[in-house]
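The structure's right below; bear with me while I get my questions together.
What you see is the complex with one protein chain gone and the rest in place.
Coming up: chain A.
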Amino acid sequence: MKKIPVIVVLGLLLGGCQGATSDAGGTPPPSAPANKGTVKLAINPWVGYEANAAVIEHLLETKLGYTVETKNLKEEISWQGFETGEVDAIVENWGHDDLKKTYITEKKVAVDAGPTGNTGTIGWYVPQWMADQYPDITDWNNLNKYADLFKTSESGGKGQFLAGDPSFVTNDEALIANLKLNYKVVFSGSEAAIIKAAQQANAQKKPLLFYFYEPQWLFAKEKYARVKLPEYKAGCDADPKKVACDYPDYVLDKVVSKKFADTGGAAYELVKNFKWTNDDQNLVSDYITNQGLSAEKAAEKWVAEHEATWKPWIPAGS
């Protein structure tokens, strides 16, 4: 690729140096509370994550006096950030056993910081009106019978299965192939696009089969029925290409960089202590999405109303 700058820089720097590792030259690690530092939070692209991050950010800034830098990153890119020093903490992680193996076990640049208290479910859903009109549609065995209903301009003669952001945890393509379903996965590109499609399907009585997950504020507002896939058994999703079972329940957790765990002081303690319920998260998500509050304002409102929940997260002596 670009040979010339490489050589120039080499020439400039070779004199008496030992080579640079990939995390050299990173910004200094967040220091102890005495010298309140900066915490770099990854923001993954769904509103539930944003709710976690907003509350943690608010507490770090107002109760502990840290500066928080947020970075909008996809899930896997965030993990790469542990290596480069760009990311200190991921505050809602869905499984990702492969990444845990790479970054926690092998590279040792990240550590587990415990569960968030939320349980995550991923599944296939249809609007409630469809479940009422076609009662057997919620069993995957009957999906092929109804494939015609879900045809769109994008699904090439098959039924359309609407997925979200390509970075989300999904087995849908494998499931469709392995369960021999006459469907095609179409990526809408984002959580917001699925929500919009789901709301439209509900309001305009249009058929829709889609990927969705909990915790999710939309379920508190509108009814959607989950389609039963073959039951999950431990290990049935070990090979991503051969998956033919439903998604497991995820114990959502937090992951932080090794550097942050070692030197993050009170900020790290707070991230580790953070633990709340799906209802808590849905409330903040709802503030953000439907009540026109910015993430910061939503967090401020929730923190003002729920001192008993967050008080125990604040590390002793700070």
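Assume contacts are C-beta pairs under 8 Å (C-beta built on N, C-alpha and C of every residue); 3 or more make two chains touch, one makes a residue touch a chain; residues count from 1.
In this text, contacts and distances are computed from a predicted model.
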item	value
"histidine kinase", "RNA polymerase sigma factor", "ATP synthase gamma chain" or "Glycine betaine/proline transport system permease protein" - which is the UniProt name of the missing chain	"Glycine betaine/proline transport system permease protein"
Options A:Val39, A:Ala54, A:Leu73 or A:Ala110, residue touching the unrepresented chain	A:Leu73
Of A:Glu57, A:Glu86, A:Glu269 or A:Asp286, the residue in touch with the unshown chain	A:Glu86
Selected residue (touches chain absent from view) among A:Gly65, A:Gly156 or A:Pro312	A:Gly156
Sole residue of A:Gly65, A:Pro135, A:Pro240 or A:Pro312 that reaches the chain not shown, by the stated touch rule	A:Pro240
Chain A residues that touch the omitted chain in the full complex	1-2, 4-6, 9-10, 12-14, 18-22, 24-25, 45, 71-77, 80-81, 83-84, 86, 98-99, 102, 153-154, 156, 162, 165-167, 186-193, 196-197, 204, 240-241
